[in-house]
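Only one protein chain is missing; all other protein chains are in place.
Right after this comes chain A.
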């Protein structure tokens, strides 16, 4: 059971926004996360798959069959909505049994199946309660159980954790992953929370202005972002405009840096990208003869628990670093292998 977008485009009538040339494939048991700022088109992608919108061009295939023209109720996809959309007038077991009811399964059988699902999400004792009696995390579990009870061909999660407290979010993230793995089902997760996407997805898709900017594993997106926008959206980063000044050298506002210039010719404009945790702090005297060392003073020092996020003011700009060191920092080293050259921002 795979979910596939084959060059899908959709434009909202009367506007220039939408999604364009979307090509994606989600394999059986795979969890694909779509990230991007609001308005980047990530929810539109979910709505196209769920059947709330019909593509203008291209095909949407579920298990190899083109479903572009079929109604949402015919697609057999489990969807968990941002606010869960549990039916307030139905008991929990009735909520979960609803997809079985509309498929004509007898009351006893669907009740038994619903109770079994309740047990699977750890809510076995609450069958007779109403949704309003539950906390956000519990409603989330019920929504997940309801979306999976009819053995759908795919699972669609629309910002499933955004309505929860920070602490509960981590717990539910693991819970979703556990249930998804157990069901072995192709899953599409839409989220604006890049950390959530990196931590549970097999593949991450970064969207901007209705187009896919990059598809890759979480590690690929984090370590080798396609451009500055991906680097800035996924995690923290140092991004400086620069130009190649020689073989293995690039000049930036903070100074000249040694790195692999991949044969780029002198004068080529680039964006220099360094993750803050790859910047090495110096606590003693700074060796000024080393071109990768910069003396400076701390202009901002944020205590985040396990690490500190520090902005070092150096001649010509600021360098952000993350370190677990607790003492005062006098300078930084940027190792040559920590530097990546991205296309220049226009």
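Criterion: a residue touches a chain if its C-beta (ideal position, glycine included) is under 8 Å from a C-beta of that chain, and two chains touch if they have at least 3 such contacts; residues count from 1.
Just so it is clear, contacts and distances are computed from a predicted model.
*Asks:* UniProt protein name for the omitted subunit, picking from "Anti-sigma factor antagonist", "Na(+)/H(+) antiporter subunit C", "FAD-linked oxidase" or "ABC transporter permease"?
*Replies:* Missing chain, per its UniProt entry: "ABC transporter permease".
*Asks:* Touching the absent chain in the whole complex: find that residue among A:8, A:24, A:50 or A:341.
*Replies:* Within the whole complex, the residue contacting the unshown chain is A:50.
*Asks:* Touching the hidden chain in the complete assembly: which of A:71, A:288 or A:315 does that?
*Replies:* A:71
*Asks:* Among A:85, A:112, A:177 or A:313, which one touches the chain that has been omitted from the display?
*Replies:* Considering all chains, including the one not shown, the answer is A:85.
*Asks:* Hey, which of A:93, A:222, A:273 or A:294 is the one touching the hidden chain?
*Replies:* Among A:93, A:222, A:273 or A:294, only A:93 touches the chain that is not shown.
*Asks:* Which residues does chain A use to touch the chain missing from this display?
*Replies:* Residue positions of chain A that touch the missing chain: 50-52, 71-73, 75-79, 81, 83, 85, 87-91, 93-95, 97-99, 101-103, 107, 110, 146-147, 150, 156.
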